[in-house]
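One structure, pasted below without further comment.
A single protein chain has been omitted; all remaining protein chains appear in their positions.
Naming follows writing order (A, B and C), and every chain is counted from residue 1.
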Amino acid sequence: MSATRYTYLGPEGTFTEAALRTLPEAATRELVPMVSVPAALDAVRNGDAAAALVPIENSVEGGVTATLDELAAGEPLMIYREVLLPIAFALLVRPGTELSSVKTVTGHPVAQPQVRNWLRTHLPDALWESAASNADGARLVQEGKYDAAFAGEFAAVTYGLEPLVTEIHDAKNAETRFVLVGRPARPAAPTGADKTSVVIWLGGDDRPGALLELLQEFAVRGVNLMLIQSRPTGAGIGNYCFAVDAEGHISERRVAEALMGLKRICPQVRFLGSYPRAGVSPEEVEPPRPGTSDEEFTAASDWLVRSMDGRA
Amino acid sequence: MSATRYTYLGPEGTFTEAALRTLPEAATRELVPMVSVPAALDAVRNGDAAAALVPIENSVEGGVTATLDELAAGEPLMIYREVLLPIAFALLVRPGTELSSVKTVTGHPVAQPQVRNWLRTHLPDALWESAASNADGARLVQEGKYDAAFAGEFAAVTYGLEPLVTEIHDAKNAETRFVLVGRPARPAAPTGADKTSVVIWLGGDDRPGALLELLQEFAVRGVNLMLIQSRPTGAGIGNYCFAVDAEGHISERRVAEALMGLKRICPQVRFLGSYPRAGVSPEEVEPPRPGTSDEEFTAASDWLVRSMDGRA
Amino acid sequence: MSATRYTYLGPEGTFTEAALRTLPEAATRELVPMVSVPAALDAVRNGDAAAALVPIENSVEGGVTATLDELAAGEPLMIYREVLLPIAFALLVRPGTELSSVKTVTGHPVAQPQVRNWLRTHLPDALWESAASNADGARLVQEGKYDAAFAGEFAAVTYGLEPLVTEIHDAKNAETRFVLVGRPARPAAPTGADKTSVVIWLGGDDRPGALLELLQEFAVRGVNLMLIQSRPTGAGIGNYCFAVDAEGHISERRVAEALMGLKRICPQVRFLGSYPRAGVSPEEVEPPRPGTSDEEFTAASDWLVRSMDGRA
Partner (left out) sequence: MSATRYTYLGPEGTFTEAALRTLPEAATRELVPMVSVPAALDAVRNGDAAAALVPIENSVEGGVTATLDELAAGEPLMIYREVLLPIAFALLVRPGTELSSVKTVTGHPVAQPQVRNWLRTHLPDALWESAASNADGARLVQEGKYDAAFAGEFAAVTYGLEPLVTEIHDAKNAETRFVLVGRPARPAAPTGADKTSVVIWLGGDDRPGALLELLQEFAVRGVNLMLIQSRPTGAGIGNYCFAVDAEGHISERRVAEALMGLKRICPQVRFLGSYPRAGVSPEEVEPPRPGTSDEEFTAASDWLVRSMDGRA
């Protein structure tokens, strides 16, 4: 095991690597690309790596199911950090290639819907074929198999290509959220702008109101939800668990009480971590709803103790 | 101050006295009738009595507003016991009086609607006049001012009267609930069939959803409500507080957490006590809703602590 | 039957008469005092009067139970108007009486708690005895039975008394709400500042969440509640129905849908009328919550019809 090794969803030159390199500590770690999300996470599980960076949510494609499913099942892991990366593609070509001569393009399958409109406008006759990753697409262009690849501009250097067009993206504000995942440990202290992730199972039987009850455990304690995604449990059509991101840190009382409420009413809850929100400073976070601050929780506890002593 | 003196809503011969005498400890106390609910409770507040028995809810007339308002305002008091008493009236007359010669009847104003139908059938021409209490009505019959009084059968002896007709009551199952009130102290230990009473203020401003929020604090923790009564706060039409009876004991986790939730979101909560339910044995009480037992609360707390340590 | 006769809770000289006289139409009606709320309402039921004015809510004493219970039971009646009257008492005495010589005072039992503090301060030794009404108390002072009576200042003339002290009231902003009640008919058209009253039964069996469901029928359609009062159904301790005042008019879609929702889930709902709010102009009423205006209801209906035709 190596405390200095971080894995990531490879190969080199992907957006995941770019996201990983935005973390200051990445400079002092050995960064190891892996062929898949499960492979990156298994390296953490079995001690070959201290942490793994993997994509978890994309503003165009939605939740990254491989990551969600890996975090929900198997040996527990925890999220310690998130990274938001704007996603803009570059059209990478071998030096000297002109746009008019691009007949075949490649890239990761999830890249295709993100550049579809651009392709229709600028390369209406080019043939698309999928590659295993954007970086792999770049490699295939280097090898001459395709004329151009959609990838991050930063991948050009690695594969000896040049960016013919940059900032390509059909959707404005496209970005991907990545998480740094490690073995379970004590979460970092709250920063004032934190997020808590859990996976929640609703029970094997058919309980139509169960999702409503789940949301009320958060709502009644004033805990805002930022994301809720259903994932099949594998027990057949209609059986789902929910990956939920909530505002706040497990050490805050309203969050802790909501989590305990879920733990009591749901057959299974998996805590995935409390960690700083990317791109949001504590000043930008709305204060807790009246009645849900830690001070108010403490005052209510004190009042209860006094009431039980006949001193309220 | 006398630890052996109990006051009650008098005069002698009322249903309140009958209710008080159902308590075993009454046999060893000095029982002192008072002219009003405030007088009975003030004697407790100023130390002249250890406790007071007063009516709080009547199955025909509803909440006893004098009691609710006294408990909600002024120096705090606590409920330690409740007594349920079936209410059936006797028509008390001077010995020898026949029904056909009854021309005038009396009784407490709240007795009148409870015997209205009986009167219409059996004494359609009799004139009703209100007395200050049922017992006072009996006294006035003794003095010859009226021909008959509606009162508890037990009042006959006190006033030298005889019950001409008994078991009179328009409504089946009529009963009154009384509470034994003392100065605040530690509530009795839970019995498994307990009730918790609180008064809750919703805030001076206009908050239409506030009552819904109040009920959700109970509902989300599986705490059933047995009674909810609005009382004006005195701040003008439309300003109400709520007297609430909930199933369970303040020392049970689901009740405690609900009370703390109310304390956090409401401007004022007054704890009125946790005490055994009258007429219900622990075997008859439904078990807590799944996920809300003390064991499940404890297990969830343990899970949270482990989660915060990375050991869940 | 007389279409020109209005009954009211008498006797002459009560606040109810004063409230009735604030209605312009009262000038052209025969105003008949009745001995009780049931008597006033029965006159309407049996056709002896076109309408009755009775008190329904007092900012100090709460709901007027006789009125609530009469409206909830028996042959249906409907509310057509409400009147808000500030309540201030005058101390009425025979001409020439000085405060220092007042040894006995009287008034209606509900007046007593409203002037208790004033009495304690200004007449600490005076003896209180209850009268059948404030006006009746004035009459008894006229007859010399008591030295002074608490009543409306307007009652002085009727009984040949003079107001020794005026504007007496322990609570600021004390007021009473009265309603004009008639036989059921089509409600008046909405004014933009309306109120709808209903009585709702929750079912005979023990349903802890039933009140929450009731409130959600209103909440989900954005209908604000102004008052909710529990009244015993007469079926035993713990069996309640609820008198509810909601903002808006039955002809408004959000109100109509909420009422139908209640009708579907509750064993019984009694519509008591939609009528203009006293003391509130349409300009002062908050607009409906987004998504709940009549226009939005109509647009949603249109969309549904188009959807069912495959044209949405």
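Keep this in mind: a contact is a pair of C-beta atoms (placed from the backbone, for glycine too) under 8 Å apart; a residue touches a chain by one contact, two chains touch by 3 or more.
Since we're looking at a predicted model, the values are computed, not measured.
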item: Left-out chain, listing which of the shown chains it touches; value: A, C
item: Residue of A:216, A:268 or A:301 in touch with the missing chain, whole complex considered; value: A:216
item: Omitted-chain contact residue, chosen from A:48, A:61 or A:162; value: A:61
item: Omitted-chain contact residue, chosen from C:19, C:78 or C:243; value: C:78
item: Residues from subunit A at the interface with the omitted partner, ascending; value: 57-63, 65, 69, 84, 113, 130, 132, 171, 173-175, 177, 208-209, 211-212, 215-216, 219, 224-232, 234-240, 247
item: Positions on subunit C where the hidden chain makes contact; value: 76, 78, 183-187, 213, 216-217, 220-221, 250-251, 256-257, 259-261, 263-265, 269-271, 290-292, 296-297, 299-301, 303-304, 307-312
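FYI, only the chains that are shown with their structure count from here on.
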item: Subunit A and subunit B: spacing of chain centres that average the CA atoms, whole Å; value: 57
item: Multi-chain contact residues (two or more partners), subunit B; value: 216
